[in-house]
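Data first, discussion second: the structure below is written as structure tokens.
Here the complex is missing one protein chain, while the rest keep their positions.
The block that comes next holds chain A.
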Amino acid sequence: MPAESPVLLHVDRLTVEFPGVRALDGVHFDVRAGEVHALVGENGAGKSTLLKVLGGLHRPAAGEIRLGERRYRPRRPADALHAGIAVIYQEFNLYPDLTVAENVFSGREPYHRLTRGIDYAELNRRTAQLFGTLGVHLDPARTVGSLTVSEQQLVEIAKALSVDGRIIVMDEPTAALSADEVTRLLDVVRRLRAEGRGVVYVSHRLDEVFAVADRVTVLRDGRHVHTGDLAETSQEDLVRLMVGRDVSAATRRTGAVRDDVVLDLDQVSAGRQLREVSLRVRAGEIVGIGGVAGAGQPELSQVVFGALGVDTGAMTLDGRTYRPSTPADAMAAGVGFLHEDRKSSGILPDLSVRDNLTVSVLHRVRAALTRLLSPAAQTAVFAEHRQRLAIRATGPGQLIGQLSGGNQQKVLFGRALAPGGRLLVLNEPTRGVDIGAKMEIHQLIDEVTAAGTAVLMISSDLPELLGVSDRVYVLAAGRIVGHLTGDDRTEENVIACATTGRRVFSEVAA
């Protein structure tokens, strides 16, 4: 079937550069009429960049895209729509206060001949017709803000059909959907294929890829690795192609894991993001949390730090009931926290390096008599941390925004240690830092655990997750779907648990 059908879109030797980074390096890719072509790869492989080029958001540095016979050089999102390419990003482009029909035909509403106003009857009729071709029922007069995520996604798809999109690109369409909703979406995708459209399907979830796609292209580190029929590819092959390198051996550890359990979560659920999570972290132990983006990692870390409320389940810290209702409670109990988004939720950009370090321990830098902040005590804290964490700053008064990413991260690491270092909750501890700083931070994590601190580390960087952690839990859709120790700690196992619905639980000697 698709082999003989015409090629709708052809991407040839596409290269995209950002300052200092080559996000895509000579990638080729094509989509035929009536096929679903899956695009897979690890975080940072270049999938999103390719999508944004197709959608007119990024311009390539080199290479060529052809639509049928014509060259396609989009300069803005509108160009993509005119060319018949509809990209549905993870963040929807919808007006929440308008109706479904108004969103679908936004800017192209049918007008009434007599009144010159929008012909709502016709608008709603055409919208209902589009949903009919998708095989779903959705009231065109409802406001989009009242819809579920999966219904909003159907509105995006209807929008794509309303401009007769020949090529429909979906970025992680099932990331926020329930199992039933996924089934319905896959049916819709099959209908689009049956109509002769080309669908580009980007997903971390390999079981879906195998359920719906005809061919697959694997990207890794911005390069094209493989394109082939899924019928001739096994799930294991695909995982290996995505990972691509030898699994790195665990880095050395100086300290030993102790027997006392520091943190214990028992069937903890929070909102829709975290479901019946049970885990333990011992003194001197580094426990890693892996999974694809959106599986509940930030929620897990925030529950432990008191920034997100627990609905059901119980936590203990050092054997005592632990129910922090604010981050201040967690810090008072000796828990430190590193946010995954350094720029928006980590640094205090208008404050100095010194003030960024001391902000969570101000009670410790006050003069005994006056209770006023003591500049000398604050500078001493700065000096101690600069020495211990090797922070490269010109002095205590330098603004933190002027430091490199790695040095900012070390300052924030110091801030996380400040509450006392009983437990450290680290979110993506080395995201966006250079290799040197990354090794330094790993060494610091090793040092604090050697001193008895328990570490809960969330990382989407697989070599880090496996190399630094003693044990790894894998999250998928808010649940723990894997517990990997010893030789089971492999990239293949993490990816398999996170993306295929397979579960791996290592036997643990109690």
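Everything that follows uses one rule, which is that a residue touches a chain if its C-beta (ideal position, glycine included) is under 8 Å from a C-beta of that chain, and two chains touch if they have at least 3 such contacts; residues count from 1.
Everything that follows uses one rule, which is that contacts and distances are computed from a predicted model.
Asker: Looking at UniProt, which of "cytochrome-c oxidase", "Cell division protein FtsX", "Sugar ABC transporter permease" or "Aminomethyltransferase" names the chain that isn't shown?
Answerer: Listed in its UniProt record, the absent chain's protein name reads "Sugar ABC transporter permease".
Asker: Of A:Phe29, A:Phe131, A:Tyr201 or A:Phe337, which sits in contact with the chain we cannot see?
Answerer: Going through A:Phe29, A:Phe131, A:Tyr201 or A:Phe337 one by one, A:Phe337 is the residue touching the chain not shown.
Asker: If I consider the whole complex, including the chain that's not displayed, which of A:Asp97, A:Glu236 or A:Asp350 touches that chain?
Answerer: A:Asp350
Asker: Can you work out which residue in A:Ala121, A:Leu362 or A:Ala450 touches the chain that's missing from view?
Answerer: A:Leu362
Asker: Which parts of chain A face the unshown chain closely enough to count as touching?
Answerer: Counting over the whole complex, chain A touches the hidden chain at residues 73, 75-76, 79, 305, 307, 326-328, 330-331, 337, 339, 344-351, 355, 358-360, 362-363, 366, 371-373, 379, 382-383, 386-387, 390, 394-398, 415, 440.
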